[in-house]
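What follows is one structure encoded as structure tokens, with my remarks underneath.
Note that one protein chain of the assembly has been removed; the remaining protein chains are unaltered in position.
Moving on, here comes chain A:
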Amino acid sequence: MDNASHLGVVLDLSPKQWHLAAQPSNPHPITLVASLSHLLAFLNAHIACKDENSLALFGALPGKSVMLYSSTMPVNEEEIQPADANTYRPFKVMDSTIMKHIVSEVEALGEPEVEEPIGFVGALTKAMCYINRVTNGSTSSTSRNDDLATLPDPRILVISVSPDQSSSYIPVMNLIFSAQKLKVTIDVCKIFGGESVFLQQAAHLTGGSYIDIDRPDAILQYLMMSFLPPPGLRQLISVPTQDKIDFRAACFCHKNIVDIGFVCSVCLSIFCQPVPVCSTCRTKFPIKTLQRLNASRPNAAPGSAGTPARSSTPARTATPAISANSLPRSTSINPAAVPRVVSNGSAPATSSPMQNGEPR
């Protein structure tokens, strides 16, 4: 129980969103600089809890993602100010490395006309890869393997200020699956930018907590109480969980978040409208089915075509439609009822859609 834990942090560094967050018109404006000082105190506290705790910080920047700090990074002695007697040296090294990297990355951004989409998925993927590397260890050295195999409770904290990009639905879902497999907990701290459907799902499915911060000026206290305890400790001192989760998915064709989706019975790809040929697995659907689905489309879905997908009766149609908004939005949702894992008796659907790779 009292083992070292690994914390991966994904920090959203979108200049536009941070600018919006700092507008005085907000009820609680928060600047990047202020949040960073809270975050650094939190990271120090994580290291303070145990000398062996490890840390990796990744920044999501427009169009790219970078590693800002990791515990295993070699320290560049010359760049750090000389040691002084009033600070604990590891904290100082970590804080100044992080700040230096953030400043240089943000300065390198320049001032493009249109901001590129944030490299959020990339940062999250890197954090996951890092955990995979430290938990599985390198095969070259056996003793190292022993040390790292005892690294339990890896977790990722996502600090987000940007709204969802619906185009990142598939990669995010893939990440959630890998996180479940690696037993990584994903926590989400939403400072600004509205509710995030995907991150809510990520937190819920990996057993983490999703917190939309009401008072960003007190972010440190949120971080300390909700995100500092490693997953093992959360049995003893509970952390807030979501009382409602938005389980909607994004369609594969237009990357829209849909209330009602149409799921390919072979590969479980989701579409916002009935399609004759699945774009992922090239399955052709009977024209009759298409007609029937189209007929039932506008608002009749929940009654006629919506339910078969979740019932256990084998559907005769190749493209059963399911309705996501007919699900109650509450914590009582059984994750098995989520559209993406619904499979049907009529088709040999063995794998989840997201593992079939990107559709075109």
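Simple rule for what comes next: a residue touches a chain if its C-beta (ideal position, glycine included) is under 8 Å from a C-beta of that chain, and two chains touch if they have at least 3 such contacts; residues count from 1.
Everything below uses one rule, namely that contacts and distances are computed from a predicted model.
Per the UniProt record, the chain missing from the shown structure is "RNA polymerase II transcription factor B subunit 2", taken from the list "Exosome complex component 10", "RNA polymerase II transcription factor B subunit 2", "E3 ubiquitin ligase complex SCF subunit sconC" or "Small ribosomal subunit protein mS29". One of A:67, A:109, A:182 or A:228 touches the chain omitted from the figure, and that residue is A:228. For the chain left out of this panel, the touching residue among A:72, A:87 or A:291 is A:87. Shown as candidates are A:73, A:106, A:182 or A:220; the residue that touches the absent chain is A:220. From the set A:114, A:237 or A:287, the residue in touch with the chain omitted from the display is A:237, counting the whole complex.
For chain A, the list of residues touching the undisplayed chain reads 1-2, 4, 40-41, 44-45, 48-52, 82-92, 95, 142-143, 146-147, 152, 183, 207, 220-221, 224-225, 228-233, 235-238.
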